[in-house]
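Next up is a structure, given as structure tokens.
Missing here: one protein chain of the complex. Every other protein chain is in place.
And then subunit A:
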Amino acid sequence: MQTAKTLTKNDVLKSWFRWYMFAQSNYNYERMQATAFAHSMLPVIEKLYPDKEDAKAAVQRHLSFFNTEPICGAVIHGITIAMEEEKANGKPITDGAFNGIKTGLMGPLAGIGDTLTQGIITPIMLAICIGITNNQNLAGPIIFLIAQFAIMTTIQLTMWMNGYTYGKKAVEQILEGGMINKVIEGASILGTLVMGGLVGRFIPLQTLISFDVGQVKFNLQTDLLDKLMPGLIPLALTLIVLSMVKKGVSPIKLMGILIALGAVTGILGIF
């Protein structure tokens, strides 16, 4: 029996750093992040497979279609590294098994990852830092930069190392345990509240319509709408756009509609 081939923490980190940098470098329609995945596996493969043909086969199996959210999806790379280590030590793991794990996990993790990173963390950090900037304070963009780097790097590195240490069990915990749902639900509450907060600042729509009722001037905005509920127009506009988004109207089309609507209502003097 040959001596066991083991990876050091440094090897695993080297591999992570390549993904941290180049995950999207060669993003393409044909195989998405395939070359980036294989690129990140190179340090591990070179260490585990001294035989040239084995190493070549290993690189080739990681050049297949791969697409996930690079921050949360990093747990897949951790698991793959753990599997490669076992295979190098004689466990009969087929290429099909690698592909099954990778393609099976990349979809669900892309879903969770996009929701968490692009749907919750980034918009909330943006909303807060845009608020700071609007108080004539340059700390806004600077805090945003530092916070995003700290948060995203920590999540990605934690995912990667846990994937390597706990293997498949790590993902099952993430996907099946109630923890992730609780986090996403809490963050969604925070997120929707903050989105509502942005409405007042950035959709300052007030109608200019007014009538003369006998001797008295009746202003639709101040005399009626503000008494019903301040912010009714921006709220209604956002909800209408939201229902159209949900119906599947494309964002670019909606942009065109909003520009046209703004032009028409602006010219007619409604706003």
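General remarks:
Note that contacts are C-beta pairs under 8 Å (C-beta built on N, C-alpha and C of every residue); 3 or more make two chains touch, one makes a residue touch a chain; residues count from 1.
In this text, contacts and distances are computed from a predicted model.
Candidate names were "Phosphotransferase system PTS sorbose-specific IIC subunit", "Chemotaxis signal transduction protein", "ABC transporter permease" or "Cytochrome c biogenesis heme-transporting ATPase CcmA", and the UniProt protein name of the unshown chain is "Phosphotransferase system PTS sorbose-specific IIC subunit". The missing chain lies against subunit A, touching residues 18-32, 34-36, 38-39, 42, 45-46, 52, 55-56, 59-60, 63, 67, 70-71, 110, 114-115, 117-120, 122-124, 126-136, 138, 140-142, 144-145, 148-149, 152-153, 156, 178, 182, 185-205, 229-231, 234-235, 237-238, 241-242, 244-246, 250-252, 254-255, 258-259, 261-263, 265-267, 271.
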